[in-house]
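Everything on this sheet refers to the single structure shown next.
Note that one protein chain of the assembly has been removed; the remaining protein chains are unaltered in position.
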Amino acid sequence: MTLLGLFNHWAFVIIMMVGLYAIIARNNLVKKILGLGLFQTGIFLMYITLGVRDGAAAPILQDDPAVIYANPLPHVLILTAIVVSVSTMAVALALAIGIRESYGTVEADEVAALDQQSQEVGC
Amino acid sequence: MDPVLLLDVLLLILAVLAAVAAMLQRDLLGSVMLMGIYSLLMAVIWANLFAMDVSFTEASVGAGAATVLLLMALTRIGTRERSGGDHSLPALVLVVLTGVVLLYGTSELPRFGDPQAPAQLHIAPRYLAQDIGKVSDSATPQDSPHGEGDFGHHVPNTVTAVLASYRGYDTMFETAVIFSAGMCLLLLLRPIPRRSPETVTIDESGSTSHQKSESVVLRTIGGMLIPYILVFGFYVQMHGEIGPGGGFQAGVLVAAAFILHSLLFGRAATDRWLPRWLVDLAMSLGVLLYAGTGVACMAMGGHFLDYSALDRVHPAEAEALGMTLVEAGVGLTVASVVLTIVRKVQGGTR
Partner (left out) sequence: MLNFLQPWADHFPVLLVLIPLLGGVLAPIFGRGSRGWAWAVLTTGCATIIAIEMLLVVRSGGAISYPLGGWPAPFGIELRVDLLSAIVALVVTSVGWIVTIHSRRSVQVEIPRDRLGPFWSVWLLAITGLLGIIVTGDAFNMYVLLEISALTIYGLIAMGRSRDRKALVSAFNYLILGSIGASFILIAIGLLYAHTGTLNMSDLHQRLQASDGGATVMTARAFLLVGLSLKMALFPLHFWMPAAYSTAPSAVASLLSATATKVGIYMAMRFLYTVLPTEGGALTDPNVWLLGGCAGAAIFYGSIQASRQPSLSLLLAYSSVAQVGYIVLGLAVGHIDAMTGSILHLMFHALMKGGLFLCAGIFIYRLGSNDFTQLAGIGRRMPWTSAAVVLGGLGMIGVPGTSGFISKLHLLRGLLLADHPILAMLVLLGSAMAAIYTWKFVEIAYLKPVAEDAEEIREVPFDMLWPVWLLIGSSIWLGLNPAPVVELAADAARALLGGGG
């Protein structure tokens, strides 16, 4: 019990690291966007874990006064954060589509090379 | 061992595997599907951790809307990821460093489910008792019946209570974030020149994106589903105060019904049912309904979003009414923005 008491936080760190690595190291812009989504869901895990309580029920009030409930506040915060992260993803995808249409590629290094070329030609 | 924790650990291991697989996969289509699986696993994990509303939202927004959006974007971006040249040692060092710092930072956090954790003790109990009481300096009568709580037992779902009332201001901006995303997409994605509605447009990947489906079976069965999705959407909208659900989930469901309709019968047919100007208007109207409810509270002498000001005699009922109104605003904006975003990303005339 105590051994795995922080397991959720380890999982959060691992998921976050996988996402962050994909964001930084991957060339493909869509992969970066997916990595960002992963990075953010990792954080959600940390928050939701804060709401968990031994022997609790979902925070929907029942008539029985003996019931104890999980903390609803992190749930609310994460509802907001989920919406924010999907909104960010939508804007990121729109930018990626724009880049694909103007550059013909969504690989970051190829885009950078194309920019370099146009600069050498003299704008 | 606590069964909740056992299930949690097993599911999380699966989720981490799905996440790693999604990142390793070179075919972006595969990546997106794996991310969808990851999202669904997360939805199960949230449910296991007693976060029903988050689970519902993750399933509808994370696994549903986001996956659809990604798939549609891929038809315009292409599904091939070039391999090679994307492993970097500095990135690895940076990421591991961040991870180590975070492991250190979380090492002193309360253990899983600790009832003595600060997060369980300070403000959460009052939310769960729904007995906070408004600030006394306002004109609120002090006769708010004790034992009735803030909402007179009208809102057993405390997540909705916190979302729409205690932290209603956050949720207004959450709606504004969605609205902003919708506006950004209208701004960023240039409209493709208009063609006659029934023309078959075939984009690069060969899929036909906005004419009607040819399969009679699909159209019949799918068409039968649409009313049920809509009814379920309205149920989720209205049920938010009592059980899991609310404007966000309902909005996505309603949008899904219309997206299904336009996939089956063509966009022109959907536009006949739901004119574009109405969708555009609904985006603004939703946020307006939310903020307008708050302004009405101010006009009635309360603070912004103090719903009890709407009816000083029955403050608890007024709270419930205000929450219904703002949730309707959320639903309206979410449904119309999701519809707009999906169509914008799909491309074509709008």
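Letters A and B name the chains as they come in the text, with residue numbers starting at 1 for each one.
Note that in this section contacts are C-beta pairs under 8 Å (C-beta built on N, C-alpha and C of every residue); 3 or more make two chains touch, one makes a residue touch a chain.
These figures come from a predicted structure and were not determined experimentally.
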Of B:Gln237, B:Ser262, B:Ser308 or B:Gln346, the residue in touch with the unshown chain: B:Ser308
Residue of B:Leu12, B:Met52, B:Leu71 or B:Leu109 in touch with the missing chain, whole complex considered: B:Leu109
Residue of B:Val44, B:Ala91, B:Ala176 or B:Ile242 in touch with the missing chain, whole complex considered: B:Ala176
From B:Leu92, B:Ile123, B:Met238 or B:Leu321, residue that would touch the chain that is not displayed: B:Ile123
Absent-chain interface as seen on chain A, which is shown: 20, 23, 29, 32, 36, 39-40, 43, 46-47, 50, 73-74, 77, 80-81, 84, 87-88, 91-92, 95-96, 98-99, 102-103, 111-112, 115, 123
For chain B, residues in touch with the removed chain: 101-102, 104-110, 117-124, 126-127, 132-135, 138, 140, 165-170, 173-174, 176-177, 179-181, 183-184, 186-188, 190-191, 280-281, 283-284, 287-288, 291, 294-295, 298, 302-309
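Note that only the chains that are shown with their structure count from here on.
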Centroid distance [mean C-alpha coordinates] between chain B and chain A, Å: 14
Of chain A, residues touching chain B in the complex: 1-2, 4-22, 24-28, 30-31, 34-35, 37-38, 41, 44-46, 48-54, 56-62, 68-80, 82-84, 86-91, 93-98, 100-101, 106-107, 109-110
Contact set on chain B toward chain A in their complex: 1-2, 4-5, 8-9, 12, 15-16, 19-20, 22-23, 28, 31-32, 35, 38-39, 42, 45-46, 49-54, 57-58, 61-62, 65-66, 69-70, 73-74, 76-78, 81-82, 85-88, 91-92, 94-96, 98-99, 102-103, 106-107, 109, 111-115, 117, 119-120, 123-124, 127-128, 130, 153, 156-159, 161-163, 167, 170-171, 174, 177-178, 180-181, 184-185, 188-189, 242-244, 248, 341, 344-345
